[in-house]
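Take a look at the structure set out below.
What follows is an incomplete set of chains from the complex, kept in their original frame.
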Amino acid sequence: MKASELPPAIARGVSQVDFQVDYRTALCFIVALFVGGWQFGVFGLLGAAVATLTAVVLGVSSDRVTGGLEGFNGTLIGVALVLYFDVRWVTVLLVIIGAIMGSVLTSALVALLGPYNLPTFTAPFCAVTTIMVVGAPAFERIWRGRSMAAPPSAAYPGRELTFTDLWQGLFNGVGQVFFQSKWYVGLIFLIGLAFAGRLVALSALLASAVGIVVAIVLGAPAADIGAGLYGYNAVLTGIALTGTFVVLSRLGVLYAVAGAVAATVLTAFVTDFFKPVGGHTLTWPFVIVTWIFLAAVPAFSGLRRSPT
Amino acid sequence: MKASELPPAIARGVSQVDFQVDYRTALCFIVALFVGGWQFGVFGLLGAAVATLTAVVLGVSSDRVTGGLEGFNGTLIGVALVLYFDVRWVTVLLVIIGAIMGSVLTSALVALLGPYNLPTFTAPFCAVTTIMVVGAPAFERIWRGRSMAAPPSAAYPGRELTFTDLWQGLFNGVGQVFFQSKWYVGLIFLIGLAFAGRLVALSALLASAVGIVVAIVLGAPAADIGAGLYGYNAVLTGIALTGTFVVLSRLGVLYAVAGAVAATVLTAFVTDFFKPVGGHTLTWPFVIVTWIFLAAVPAFSGLRRSPT
């Protein structure tokens, strides 16, 4: 692999979070991160770069590296750790350690999931970040006076749902994949997705809406819905199941809706499950649901996996 | 598949919880559920029907559908959710969502466990119900003033073991597979098992006894023993390991006893593990123990798997 191939590989390491390789998508995503806050852009790229370089040094096959498949978990590790542990030198160290761990875990999962034809998705990011966040209180230098991040609903318990929650939640569901909770940042991500294809952007928006509807019907707090917290796992699941990994069909769309509903229900589960130990929801619901929904496809004569 | 094949498929979806397909067993089980409470019968059948129909719509192979293998997790999801969330419209919605999720998870596990020749057992039910119960407090409409169900021992701490605990516990160990805690309901289930074969009923009864003995020796609370809470996982493990999935032999019986002991020990573990997040024990101990005990069989020259 040539050195000149590294920058595009790292850029694709940002867009691959949403399964995309188009360079315009990648640019939009990077812009969105910087609009969300310079630290998200810098630490996200740091994570993607360290993860990608680790893969190169260890000798991962070059098509995975250039496709950005070795970088995207590093991106999210960088963004998540700077969010939880602030801009500090120890955070830089943690992102480097985390991205290396995530890189090894990626290759391990490629081997373990290969026989079942399942991608790693963001599982390495989820695992490494959960390990760091749950373990952090044991380390004085990381934790120092920090406390568990509370969900938006903690500040506004019992608040009524407003129209603002609805439309901002729709965009935030797209942005929260990268921990962003400003609606216009979500919109930039959505524009990036549109460069990858109209279907992708449409799937994302509809899945975000499905997440919101399920959350309203079951009675989730309004502030969390408005922040997009019940949408982002549905968004990733929705994109994955409509055309990306499952061939598009009428039944396939229903299947994707079921997946988005399941991801929303799992969001509440993962959040509550990790509460006693201070873990975060991350994209665990998407990973679990989409693995299950893809693993099940061969048993169903009505559905087909996309050729990879 | 013809529409006329659906009702027997759904009925077998009740008896397959205990690995049985005999229609008399299925009828006894359905009667037992209604004797336990009309809501258990109705929601159990609802869950079995939705799960079976989902499998049909998605195109699962018809021998699995007609054998009831696509329905039994739905049955338990229905019974469990009406127990935890009462007779309400939101519970109907949850059972439908849960049965669909359970159906997809069943097909995913069939694919994932296939190479190891392991059945899904009640894992889809355990997973879906745990997700629903742990996640429920996040949803106002589901939770509304509800609190975690306390075990019987909470009301009678330190009570002495009585003869009534012993003999009722023996039958309740059979009934608790379906969350039933009246001894005569357990007896109806046992009669149903007898229709499937004398060995099956005997295994169930002996395994229930093993669970009680282990619980007494280790010092579990009398009220929980009497309610059958330390027996039902041993019962399922016992039936599975004597003749059903392992060829019957002298060593095989010892192996089944070891499995029943392990399931009883795991009952305490799973109960305590889920306590901080409000999860329930369900049949996790049986699933974990029996998967392990079956996966190990090929390594043992003294034991053999039953031909399927």
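We just call them A and B in the order they show up, numbering each chain from 1.
Going forward, contacts are C-beta pairs under 8 Å (C-beta built on N, C-alpha and C of every residue); 3 or more make two chains touch, one makes a residue touch a chain.
This one's a predicted model, so the numbers in the text were calculated from it and none came from an experiment.
Colleague: Given the 2 placed subunits, let me have the overall number of copies in this structure's complex.
Modeller: 3
Please note the rule applied: only the chains that are shown with their structure count from here on.
Colleague: What is the distance, in whole Å, between the centres of chain A and chain B, each centre taken as the mean of its C-alpha atoms?
Modeller: 35
Colleague: Quick one: which bits of chain A touch chain B in the complex? Just the residue numbers, please.
Modeller: Going by the criterion above, the answer is residues 115-116, 217-221, 251, 255, 258, 261-262, 265-269, 271-273, 275-276, 291-293, 295-296, 298-303.
Colleague: Give the list of chain B residues in touch with chain A in this complex.
Modeller: Residue positions touching the partner: 57-61, 90, 93, 97, 100-101, 104-108, 110-112, 115, 130-132, 134-143, 276-278.
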